[in-house]
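What follows is chain A.
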Amino acid sequence: MEPNVYLPRLAKIIQIKEEVGGARAVKTFRTELVNGGRFDYRCGQCAMLSVFGKGEAMISISSSPLVKDFMQFSILRSGRVTAALHDMEAGDLIGIRGPYGNGFPIDDWKGKNLVFIGGGIGLAPLWSIVQTALLRRKEFGGLSLIYGARTSADIVFKDELRELKSQMPVHLSIDVAEPDWKEFIGFVPTNVLDKKPAPAGTIAITCGPPIMIKFVIKNLKDLHFEDEQIYTTVENKMKCGIGKCGRCNIGFHYVCKDGPVYSWAELRTLPQEY
Partner candidate 1 sequence: MAKIDTLKEEARKLLQDGKVKYIIGYGAGSNGWPAAPLFIKQPEDVDKLIWDPTCIHNLVRFLVDEKRRKGKEKPPDKRPVGIFVKGCDSRAIVVLLQEKFIERGDVYILGISCEKAGVVDDAKLAKKLAGKKVITIEVDDENRFVLTTAGGKIEVPVEELLAERCLECRANFPVIYDVLSGEKTKRAVDKPFGSVEKIESLPVEERWAFWKEQIDKCIRCYACRSACPMCYCDECVVDSIQLAVSADTTADEKAGRIKWIQRSAAPSENMIYHLVRAIHLGGRCIDCGECERVCPLDIPLRLLNKKLEKEAKELFDYEVGFDPDLPALISSFRDDDPQDFIR
Partner candidate 2 sequence: MAEEFEPRIVAFLCKWCSSAGSDLAGVSRMEYPPNVVPIQVMCSGSVSPLYIFSAFNKGADGVLVSGCHPGDCHYIKGNYYARRRLNLVKQLLEYIGLEPERFQMSWISAAEGTKYTQVIKDFVKELKPLGPQSKLRRTP
């Protein structure tokens, strides 16, 4: 009997970390499959998480594929399923199916500098590749991260970012001034212009709200990045994850299957329906 692609595997939440509180709460969940471990995936791929009774939500995997013990998801509390996930506790069971999508072509980037540009919860899909790049540090050139959030409280992976600073330049920003904030104040795209990553031999990978991505790309272009040097992810609404249900369709692509990772060179040829 062939495998049923709609059938999730049972997984257990083994750890929950509160990243951001309040109205736009974010929590990071570490999970392992009930029979142990995880399935294979690539950086930038997603998985469909089930809270039985509430439904499914497509979430990007934020842990590195090189970490074998668990799969990690950082989730913004935004709807029925994610709210239910936020109500769960370590030990609770969920369903996971996947992985879905193409993932980042990380092997094509060997020897290149990587600049990660993230906003808000958009750091989650980048996190997988940041971790992987660190674990395969020798294969890449310079690494740096430009990341911002609305307020300092909205910054995810606070502890990890502090640690990360010892391993690569980390440029943080918040949208409006706060008393104790010593780093950049302003939107992420502005911070990109401020930090001026050099395009030579560099791949820029950006992820965040659609409006941020739009201006990050514009600013990268202004910094003379080529379309092929800019990568981003598209987050359309998804239900099946396998390119059938029609929801994430843009042009002849299904984001869940043909995406979500696109170089700007590819993405600009598709209709702007994301």
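A quick word on the picks: all candidates are chains of the complex that A comes from, given by their letters.
By definition in this document, a contact is a pair of C-beta atoms (placed from the backbone, for glycine too) under 8 Å apart; a residue touches a chain by one contact, two chains touch by 3 or more; residues count from 1.
Keep in mind that this is a model prediction, so the values were computed, not measured.
By the touch rule above, chain A in this complex touches candidate 1 out of 1 or 2. The touching residues of chain A, counted against candidate 1 in their complex, run 23-25, 77-80, 82-84.
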